[in-house]
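Here the complex is missing a single protein chain, while all its other protein chains stay put.
Presenting chain A:
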Amino acid sequence: MVSPAIALAFLPLLLTLIIRYRYYFVLLYRAVLVRWVQDLVTGISREERVYQYILTHATPGDPESVLDSFDDWCNKVEFISHIGPKKGMILDRLLKEHCPLTVLELGTHCGYTAVRIARSLPIGARLFSVEMDEGNARVAEKIIRLSGFDDDAVELIVRPSDEVIPRLREDYGVERLDFVFMDHWKRCYLPDLQMLEGSGLLGEGSVILADNVIFPGAPNFLRHACRSGLYEHRVHRATLEYIRGIRDGMAELIYRGAK
């Protein structure tokens, strides 16, 4: 029988852990508990809820307004994992610098990032957005169309990414990808990157931007990027979207080809 005094001596440890990792507890609460409760209460999925909110709050045809209402919802109501406004600025800057004509997005989720990318693309550029889950894809389609982007600007592909990448050239007539944005399953970053390398779609100067490389993190992906010698890489450090204290980062890889 352990005495209560010894148990009490562990109290400082408990407090330390709680204080030090408070942001993670907040994240747990917002992303898991609130979602679970809301799912039970409303009976529709989180993505449907965000769509309803945007439908009631945003101006149709205006991507800015759609993005703003997205941010509002994520800040005030529930947590949903996408790039967020702060890291979005980095994304915008990169897009402005490179002016890509063909963009591939892996992991559309609700279409926030797709809208964000599409709005800063030059005229005539195409965005291929890949989403595996059909329910999410339905919502994303509606949101993208609501923001005023048609089928030519943003094409939504509802298939797993590892099936899409090898067929991009044949089915979609893509010759070269100028910009790839990755925000799907963190485990798929590395296989998909290797598949992209193998497919020959990457050319000199193609940019690959991967979100959430530090939290939840994709160490294998980063290691490959460092060691393969095919890329110039740098990590943009930021915090996780909508939660202040969790460090996160985006990896920017510029394809240089084998030397």
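One rule holds for everything that comes next: a contact is a pair of C-beta atoms (placed from the backbone, for glycine too) under 8 Å apart; a residue touches a chain by one contact, two chains touch by 3 or more; residues count from 1.
Note that contacts and distances are computed from a predicted model.
*Asks:* Would you mind picking the UniProt name of the chain not drawn here, from "EF-hand domain-containing protein", "Proteasome subunit beta", "Transmembrane channel-like protein" or "Anaphase-promoting complex subunit 5"?
*Replies:* "Transmembrane channel-like protein"
*Asks:* So one chain is hidden, and I want to know which residue out of A:Ile6, A:Val41, A:Ile123 or A:Ala258 touches that hidden chain in the complete assembly.
*Replies:* Of the candidates A:Ile6, A:Val41, A:Ile123 or A:Ala258, A:Ile6 is in touch with the missing chain.
*Asks:* Taking the entire complex into account, which one of A:Pro122, A:Gly135 or A:Pro219 touches the absent chain?
*Replies:* Touching the chain that is not displayed is residue A:Pro219.
*Asks:* What residues on chain A make contact with the chain left out of this view?
*Replies:* Output for chain A: 1-3, 5-6, 8-13, 15-16, 19-21, 24, 186-187, 213-220, 223, 247.
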